[in-house]
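This is the structure I want to talk about, given as structure tokens.
Only one protein chain is missing from this complex, and each of the others stays in its spot.
Labels A and B are assigned to the chains in the order they are written; within every chain, residues are numbered from 1.
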Amino acid sequence: MSTPTTAVAVDQSLLYPSPYKEFWQAFSRNKGAVAGLLFMILIVFCAIFAPWVAPHDPSEQYRDFLLTPPAWLEGGQIQFLLGTDELGRDLLSRLIQGSRLSLLIGLSSVVMSLIPGILLGLFAGFFPRLLGPTIMRLMDIMLALPSLLLAVAIVAILGPGLINTVIAIAIVSLPSYVRLTRAAVMGELNRDYVTAARLAGAGLPRLMFITVLPNCMAPLIVQATLSFSSAILDAAALGFLGLGVQPPTPEWGTMLASARDYIERAWWVVSLPGLTILLSVLAINLMGDGLRDALDPKLKNAA
Amino acid sequence: MNMIPLRAAIAAALLSVAVGATAKPLVVCTEASPEGFDMVQYTTAVTADAVAETIFNRLADFKPGTTEVIPALAESWDISDDGLTYTFHLRKGVKFHTTDYFKPTRDMNADDVVWSFQRQLDPNHPWHKLSSVGFPYFESMGFKELLKNVEKVDEHTVKFTLTRREAPFLADIAMAFSSIYPAEYADQLLKANKTGDLNSKPIGTGPFVFQRYNKDAQVRFKANPDYFRGKPPADALVLAIATDNNVRMQKLKTNECQIALYPKPDDIPSIKKDPNLKVTELDAMTVSYTAMNTSHKYMSDVRVRKAIDLAFDKEAYVNALFGKGNATVAVNPYPPTLLGFNHDLKNPTRDLDKARQLLKEAGVPEGTVFTLFTRNGGGPTNPNPMLGAQMMQADLAKVGIKVDIRVMEWGEMLKRAKNGEHDMVSAGWAGDNGDPDNFLTPMLSCEAAKNGENYARWCNEKFQALLDQARATVNPEERAKLYEQAQVLFNQDQPWISMAHTRMFTAMRNNVEGYVISPLTTNNFATTQVK
């Protein structure tokens, strides 16, 4: 008796692939997304194993080798594959080490704005009379201020540094999560399943976090990926304005900040950190596109 | 038949007239916008260049390229034997600028001088309260306490009475905050209730007449035909604002400007190689240093401060930041060009073992963390503070000290450093009158230690006594001796690591003549022209 039922079960699973498998099929159809994923895996690998991957200590100053060009150019040294910077530090090692920081900033600022953003958005959606409009006005105010200036001001208040950079970026990107969550919640609230849960006597917290929230996650995940990439850009912009993380920690944007002086003499100091930022952000955005297609077909055509 | 060539000839003639009328101005690429044009309200060197050196004159001037004081609006002066009374005899027939917003009816006289000083001195002066932040330079130079009175003796004689003897007084009188304003213009503005115009439509006696200021872009002047030293050779002067030094260099290369101020030391070799360009240079009166907070644990121990000095590679620092030959390694708190520089003092050779030994004796454990405050943007004394800080960090790591670099925005760093929150802070100073006291008192006196501007918070009574004595001494040789002794005390106690004295550069086109670089970091174009 039991054998046929298991056979049926196997058949069922063949007919209805698991959500993960379905997701992966949709995702892998997008070649760009896969390429982005592969690149990100490389970056994450570098970030995790930075001390072992990097050929040199990123802070070690080889003062006899200031501004050595990349190895393939005239005057290049094989030991400094991508050349050295103005203090004779190995550029490749700094880029590898820098991936740690950039990913950390991206990840932590996303988490730090995602959680309060979702909470505020949920409250705004569930209490449309007084709390909702108040929260939304607050978000309007933040959106009206140029985000970079807001971030600069926040960093100026808290003082530059890794954590404060993260806080500044998290605050600046908060409104988009709140708006998105609220919009999604408002859409879901009129659905039958929510009414059913209400009638079944579900309490407010349960309604909020267990009934409604999981159904709003798809756009949020997409938004999180996108803001992950913009966090890396914002951190780099702050670093470029001289308000980023503290030296000698190599951060991609900070590496660019002083590079402007070498624009005529040492193009590698200017080009390579920026190229790294561009490629990583591009990879994340490609992944974000793939995620969107896979998770939320409705959003497929949005920019 | 002749019509066409004739028309062409007329057109050409007209064209040449037009070109003649708008003769090519002398364009100078400078690093920042002037804050405003009412000189005495501001303190920055950029404002001094754009206002005090162009529009205004003072009773005395610095002889171009030196720190020697020479007559200007005052033809001569007498100093009383007790050194407390200075009588200035004014030059006759000096005219204020005539513009479309002001036509002077009289020449410059004693009233103008009295007005210019009483405005800053006398709290009851009608213009005194009009400056919302007061008269920062006048006040920070201690003139409020120093000047007892400024009075008119006759039309062309003014008497200054001081409360104490002050050796650098004549040099102070030649500084930007002592600029002479037209009292007549001020009265007109006050009557018309347009006092703000003093700041936006300035009038002076200087070599150039103000024409227009496009904020953050350019300031335009035309030559003053009545200038008392003769009309400047350049018919028009444009100060073009380009914050980035790479941009200034590019504009110089394309001949968009003929003079570029503050080129980056790195660029000097390539400018020297360029056949169209040249550089004038001079040892600047600057010092960059790292002050060690002597009120903090460990740092209060002179052995620790000596050890840090021994561990830091000053040569490498100067080479990386400025390039070889573009700055000299500092020994004393002020540069060798100034009075009383002690040439006997030398930096010890870098010695990591000895440094480690000293730290051990002082009981500093391995891995002790010291904070180093630094600012996020470069200035004239330190083109790249972050770079310097990272070198310090790498050097001290070799003797087991961890340096925690705190990069701060300028305003915040000042605040925190004055509060004494730092272990070390990198700072710099550009002297503004060529007097050693102008270095030592603001940065190393006991009073400055109290209010925090002495970032080392170092107060040595013997040192202070020497400073006080030197201030009251008029004879230069005696003063020099006192300063030499003071430097010995300074080096024994090592409140700072004196890092570098910069060389100053001005880059220009080959055909620029008559520009004299000044050790006071001011730039004057009254004698400059493009050949």
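By our rule, a residue touches a chain if its C-beta (ideal position, glycine included) is under 8 Å from a C-beta of that chain, and two chains touch if they have at least 3 such contacts.
In this section, contacts and distances are computed from a predicted model.
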The chain missing from this complex carries, among "Chemotaxis protein CheA", "Inner-membrane translocator", "Peptide ABC transporter permease" or "Xanthine dehydrogenase D subunit", the UniProt name "Peptide ABC transporter permease"
The chain left out of view makes contact with A, B
Among listed residues A:Pro55, A:Pro146, A:Gly187 or A:Gly203, the absent chain is touched only by A:Pro146
Among B:Asp111, B:Asp283, B:Glu412 or B:Asp468, contact with the omitted chain is made only by B:Glu412
Answer key for B:Asp111, B:Glu139 or B:Asp283 versus the chain not shown reads B:Glu139
Chain A positions in touch with the non-displayed chain are 32, 137-138, 140-150, 152-154, 156-157, 159, 229, 233, 236-237, 240-241, 253, 256, 259-260, 263-264, 267, 270-271, 273-274, 277-278, 281-282, 284-286, 289, 301-303
Contact residues on chain B toward the hidden chain run 22, 24-25, 27, 35-36, 38, 41, 43-44, 129, 132-134, 136-137, 139-140, 142, 196, 199-200, 212, 214-218, 220, 238, 240-244, 246-247, 250-251, 254, 256-257, 409-412, 414-416, 418, 427-429, 442-443, 448, 451, 453
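Heads up, the rule we're going with is that only the chains that are shown with their structure count from here on.
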As the complex stands, chain B meets chain A at residues 244-246, 264, 266, 316, 320, 376-377, 384, 386-387, 389-391, 393-394, 404-409, 412
Within their complex, chain A touches chain B through residues 59-61, 63, 66, 86-87, 156, 159-161, 242-243, 246-248, 258, 260-261, 263-265
